[in-house]
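This structure is in structure tokens; I'll ask about it shortly.
For this view, one protein chain was removed and the others were kept in their places.
Moving on, here comes chain A:
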Amino acid sequence: MKILIIEDEPEIARSIKDYFKPNGVHCETASNYKEAVSKIGMYDYDCILLDLMLPDGDGFDILKALKAANKTEGVIIISARENLETRIEGFNLGADDYLTKPFHLSELLVRMQALIRRKNFKGSNTVTFNEITIDVFSKSVTVNGIKLDITKKEIDLLLFLIGNDNKVLSKAAIAEHLSGDMADMLDNHDFVYAHIKNLKKKLTKAGSEDYIQTVYGLGYKWQNE
């Protein structure tokens, strides 16, 4: 998987690159408009992460350039600008998702995976991890072919964990992922524990391996061992 990070803050670009690498995502970076446009012209990417504020241009112009060149890359805007107008303009210009800074790298990773799945959607949208298969489209989970009785939120959590496999996920990151728009207001992440416990129970009961590991004091980890 190859993606392009268009971001003028090198530290952020590097954090993303380092975080994504172990999960099989190869990242290239562009720190300004010119560089971005030239890279887009030369290569095809699975996904583009786009910061709107660039030193020599506006991120929106890159969206326009992509459209003009008939490029079909999925674009996730990562921006410090948080208002409805920018969001709507971004979507109108062809962006697929919008993530406001600051964000958790784990969140960005699953959003990107979801976007790529949607882009490659060929009649089915499934995520498979060993004996576990998640049908994102019909919102169902099977373990060794047996369907689980599982809530939407638990599926969401499962996708988040699998998407970030072998990564330690902080309670805050999980809590914010599960609460969506409400995340900004939460000051208590204790509810994550209950969801993890339920999911773990349902999976192991259906005969799945116990992949969910508790990392003491920090959070949880989906470990394939």
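In the analysis below, a contact is a pair of C-beta atoms (placed from the backbone, for glycine too) under 8 Å apart; a residue touches a chain by one contact, two chains touch by 3 or more; residues count from 1.
Definition applied: contacts and distances are computed from a predicted model.
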Protein name as given in UniProt for the chain not displayed, "Anti-sigma regulatory factor", "histidine kinase", "Cobalt/nickel transport system permease protein" or "ABC transporter":
"histidine kinase"
Touch with the missing chain holds, among A:Ala69, A:Ile146 or A:Met182, for A:Met182
List every residue of chain A that touches the chain not included in the displayed model.
9, 11-12, 15-16, 18-19, 80-84, 100-106, 167-168, 170-173, 176, 179, 181-182, 184-191, 194, 215-219
